Structure formats: structure tokens, C-alpha cells
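These notes are about the structure you will find just below.
Yeah, one chain of the complex is gone here, protein chain that is, but the others are all in their spots.
Moving on, here comes subunit A:
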């Protein structure tokens, strides 16, 4: 299921082109499942009695979207109701988040939140909802981390060497990010903040152009997700120096954490968490949390452990709230210290 099939099904109905027509059965299948399962649960009048939508604030195809789709499929099996993904990309997740913040708190519109969720309050003054009060936490789906990579020709073999050089030659090194406020940007600013370095931020629109310039030697380092550079690391084109998580990763057991490698206290987590609008009944949150716990134990999600560098930890809604609070505080501190907020 790539890209909103519903839309393609609609276009298929209007146009008579064969290619589009082929998409229609998918819609029919979804609707058939929905209508069959809707009947008995409606009789019990218990949650869930209709299709649940998970709003993904990104375009189809990226990491968050892929995880949300597999999660939705697993939750569908457990809940006996269709759980579908609705992509609402844009404005560094604020468009999709706003839709969920303003949705009915009935448990049928959920938000797949990630890194930007905890960053937007401190970076975007024109945010149109209150992150602290507009959402009810359900569960942390997974944690992840970034990986610090340099070009294979880079003189830096360790983080210490990089820091020593950066301190001796202030303002000479550049790091690439995937845009303002992305985890690539903030992981590096946290590094500057804690290591006392002055490595210049060069912003790109997305991972691909930034990694191209890293390969071409225009920039010297990038903090990025495991999935985006796994190929270049195994081919030897890029050299990993460290991971940003608190503990070493299962995928790269030999790689130190940045904290171990010379920046004590450094942690930068990537994460994926499920939220409902504030005011959603506790029983509904309970049903959804249980469903997520079951899904993250499934084989389908386990296979992302290595490829996407995910770490699954069972937990309560309160655990998610506490985890995200730490994130918000961390990035608000970095934003203030490094002067990142836009006015």
C-alpha cells in the first residue's frame, strides 16, 4: 500500500485508464473489510466500532510512514477494525499535527509523532496548537538513533580527532543537515553545544543532496539515520564514527556512542510515538496502548530493528509523556544556547 490508495481509487473511477482501474479493487477490499467488521462491534457498542485513522505528517515513503503502515496493519489484526494511514505532510509535521489536535477526541484520529513533535514548540514561534495540552499520549512505538558519518577520505578516524581539529581550526568544518529543525540539524547543534565546537551548519532539502555533497567532499560530516547510509557504510564510501544513542546499537556493536567517544552527556534520540487528541477517554487510550504493545512484539515490526535501527520498549502512556518531556527540554535548551529559534 503505497500512497493513499483511496485517492487513486477515486481517480480510477473517473478515468477509464487501465492502470488506474487496477487500483480500485484495493479500495473495494478496504471497504469490504470495514463494513463486515463494523456490524458486530457496533452491536456491542464498544471501541473501536469504525475505521481508525493514523495521521502521518509526512509524505508516503519515508521512515515514519513505513513504520506507521506496518503498525497500522498489526493493529488492524489485533483490534478487528481497519486502521489506516492518512498522509498529511508539510510545515515540519505541523499540518498533520494540527489536524489531530483539532479532531474529535474519540480515538478514531491518531497522530504518529516523531522527532519534530518535541522540537517545534521551541523552534517555530508560529505553531498553531499547544503541544503540551493538545494531545493525549498513547504509547512510544520505537526509539532510534542517528549515526555520525564522514567521507572515507576524511582524516578523522575518531570523534576525539574531529573535536581536536575543530577546536584548533574554529569555523573551518561544515556539517550538512536535512533542513532547519531536523534531527540531523539538532543532533549536530547539540554536539557543538556540548563539545564546545563551532562547526558550520549547511542546510539541504532532504537527505539525498546532503549525502551527495558529503560524498563529493563539499561538507565534512552528517548526523543521519541508519537507513539512509547503510549502503554507503557497507560499501566503504562513508565511515561511521559514533552513534547518538545512550547505549551502543545492536546493528553497530563496535561503534562507540558519542558520549563514550568524548562528549559526556550527549544523547540524541530519534523516536516514534502514537498520540490521540486531548480529552480522549482513558478506556480508549487503554485499548490503543494494549494494541500498540502487541504490535511492537510482532515479527513484522521486529524486522525493522536492524534495517531502520529501531529499539522497541514496551511502555505506558505515562512513559511516552515522560520520554517526550525529556526531548522537549533537551531541544529547548539547545535552541536557546545555540540561538536557533526563529523570530
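Just so it is clear, a residue touches a chain if its C-beta (ideal position, glycine included) is under 8 Å from a C-beta of that chain, and two chains touch if they have at least 3 such contacts; residues count from 1.
Everything below uses one rule, namely that contacts and distances are computed from a predicted model.
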item	value
Which of "Probable chemoreceptor glutamine deamidase CheD", "Cytochrome (Ubi)quinol oxidase subunit III", "AAA family ATPase" or "Tripartite tricarboxylate transporter permease" matches, in UniProt, the chain that is not displayed	"Tripartite tricarboxylate transporter permease"
Contact partner of the left-out chain, one of A:209, A:279 or A:314	A:209
Per the touch definition above, residue among A:100, A:166, A:188 or A:219 touching the missing chain	A:219
From A:174, A:298 or A:316, residue that would touch the chain that is not displayed	A:174
Sole residue of A:90, A:264 or A:314 that reaches the chain not shown, by the stated touch rule	A:90
Contacts of subunit A with the absent chain, listed as residue ranges	2-4, 7-8, 10-11, 14-15, 17-20, 59-61, 86-92, 94-95, 98, 123-124, 126, 128, 171, 174, 179-181, 200-206, 208-209, 212-213, 215-216, 218-219, 340, 342
